[in-house]
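First the structure, then my questions, so here it is.
A single protein chain has been omitted; all remaining protein chains appear in their positions.
Which chain is which? They are A and B, in the order written, and residues in each are numbered from 1.
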């Protein structure tokens, strides 16, 4: 009876830049059984160093667009080599592999009820590169069809601790979740303010798409991720306002009749 | 009767940097039929923001090296969310998907007679990310073998508007088409000038390959793309001459007996 090939989609997200992601792919390819075919997709390896908020946002932004059964290997891991745990997680038919520091949780939560399992760190693994020595082999196990319940004990994972947007005197406090390659600043605002807002004293034009603002005009829009996004038409809002993921901002709100 | 797997090569070219290209790949993988195998090749995601000239050049440089049947998804799209049309294009056995702003046209023209079809923007698509919501699904349709004629009405696409090189008093006017990672400046000159030339007063040594110039010496050569290329042996001509794609330059030409 011919064995049907198993097709695995494996995504990778790190703050590693280049080189190290390739080592993780090499390890995965070494551990794959011959009837497993793999498609690798790099989500990004440009997360600002050790910025778990930005990594978690990017993962959450990407995962819902992948087919069920995809395996998401994500490593932004300032605590590598310390006692922080290593996890495999299942949610909504997707699998996640990475450190227990909140990185995986918003993405997993956004698509279902998550179950997290702690995996062992092999004795011979390096203290500085669990992506290669712990997470890549676990990813290959999942791609080969190993049952996640058998990979370790069920645990309660750490949450990612980002405060929800809230009204403050004079405006709305929000958190910068991500800066994209255009310098667009993606916040955790799920609805846009009702009244005109400014940031650091500079008014943000409320628009439907970037091109509705003038050239180099600061704007706020409901971005493609579904969150409030501060941008500059054909410019970089991150540079103009000097912002990084994890920064708190205050959107100064005018009073208006809503 | 066993179904043979269909193999699709899908290339991607954008000015998105990271993250967003992965979302497009996720959507394509979701829409692929199970018997379609895909190989993704990223051409580049580092096109200078909204620089259609650079994007069109990179696409034209890459496409002829890919096998027939390849599908090229290209998005450099300052007009996203406005009334600019969305296209699928067939030429020389290759397929192209992207915005109707000239981006796809030089590549498609360079390999055959093109036919362009307008595709619909689904009502539920975002105003800022047609790459994910419009172009990725169309790419998957083509990979699944959908006939391009059935994807929308035949239309006449917008051309890319780049003036041809021309003689001007004192020299030759050309356009910078692309800056590569080395800082080499690729122009639209199809033949090198017959007489010695300078740029901004600095002589360019005419050589066959970079190593034929001295270290850090400015040079002009017929590059691997078949166009006149201004480079600096082990240095960056783009930095030295402060150039960007779409810039016009004047190559100051000495008189000489040809």
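We take it that a contact is a pair of C-beta atoms (placed from the backbone, for glycine too) under 8 Å apart; a residue touches a chain by one contact, two chains touch by 3 or more.
Owing to the predicted nature of the structure, the values given are computational and were not obtained by experimental measurement.
A.B. asks: Considering the complete complex, identify which of A:129, A:181, A:227 or A:241 is in touch with the unshown chain.
C.D. replies: From the options A:129, A:181, A:227 or A:241, the contact with the absent chain belongs to A:129.
A.B. asks: Just the residue numbers, please: which parts of chain B touch the chain that's not shown?
C.D. replies: Against the left-out chain, chain B lists 7, 9, 11, 37, 39, 41-46, 58, 61-62, 65-67, 70, 180-182, 208-212, 221, 223-224, 234.
A.B. asks: Could I get the residues of chain A that touch the absent chain, sorted low to high?
C.D. replies: Residues 15-20, 22-23, 25-27, 29-30, 34, 37-38, 40, 45, 49-50, 78-82, 126-129, 132-133 of chain A touch the chain that is not shown.
FYI, only the chains that are shown with their structure count from here on.
A.B. asks: Where the centres are mean C-alpha positions, what is the separation of chain A from chain B, in Å?
C.D. replies: 30
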